[in-house]
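Shown here: the complex without one of its protein chains, the others still in place.
Right after this comes chain A.
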């Protein structure tokens, strides 16, 4: 008589690596890792061999050598005797400037256009559709070079402003000059300036921060804080007594009066651009390259943001509007209290990626000669030193860092407006 027993314990066989689902995933991973490491080793080995053959070992020493080229649009002081590192730093700031300006303009334009596309006015809605399709379906690089060419070819030259028979004139009470060399706007000057705060001494990353600006920001911030306290107090009084004290003049006063006093104390005035010799001098000079890049990126990205805004608003069901109206809210309050907070949840994630795209697209500056980080580190510095590997690698890392920072900040914001589910 035989007794039933458990099936014999199976030992590990090699074929189980392929057939047994318990081990197969391990096999795949090991093979994948192996292939990846093989590929990486192959690439590294090739690189080392090629660089050795070229006689160019990886070396970042060129960063401390003088750049000996000029950057005409810049925020910080820079001259051609400064190092390549400083040139790259100035370029990085230029990238950030154009990205920031572009994001702000694109958001404003995009929200307006997106809302107008939903307008009950048929004509306005169609016009906005034409705008969106026109900008979305043509390459951004084409817009950039197109706007640059228009600025150069069609605007008057500084010469046209001169003499009695001038064919062009300055705008806004002789304060803004639009020429084919760029736009000259008044600059902010202080006759009793507090001076600059020098950060990082004399190194390549030296950074001058105007103390005037810091003072203004502090006073403005304090004013806004006091104004908020006043609002809270008014809210409290309203809740207790039912009548709201009139506070608008108080709130305006605490912001405006100290700021005005500070500006007078600092001797605030505008430096006007004026025609001297062959060109304008004084004022702030915005170069064509900056304006073309800024305009093109804003107009292009605005078309995408408009679609996102439209989609976001349309995603909120009509019942929300009707319910809010039934509660007696006015249309503006319905928009700001009910629709927008909900639409923002739909809008923000794609908005983040559009900000990222705009920032990355600002690298096209190289096509119009705006000296952003691609123009300095990835352009002239790379051509002068012949250090392609180092420059391109650093360029990628810089953009990667910018992208990750933007998405981290915006994701944090997204988290804070997200639907709180329990």
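In this section, a residue touches a chain if its C-beta (ideal position, glycine included) is under 8 Å from a C-beta of that chain, and two chains touch if they have at least 3 such contacts; residues count from 1.
We adopt the following convention: contacts and distances are computed from a predicted model.
> For the chain that is missing from this picture, which UniProt protein name fits: "LLM class flavin-dependent oxidoreductase", "Sulfate adenylyltransferase subunit 2", "Amino acid ABC transporter permease" or "Chemotaxis protein CheW"?
Answer from the record: the omitted chain is "Amino acid ABC transporter permease".
> Which listed residue, A:124, A:224 or A:327, touches the chain dropped from view?
From the options A:124, A:224 or A:327, the contact with the absent chain belongs to A:124.
> If you put the missing chain back, which residues of chain A would it touch?
Chain A touches the missing chain through residues 18-19, 24-25, 27-29, 31-33, 36, 43, 46-47, 49-51, 53, 119-124, 127, 133-134, 136-142, 145-146, 149-150, 153-154, 360-361, 363-364, 366-367, 374, 378, 388-389, 392, 395-396, 399-400, 403-404.
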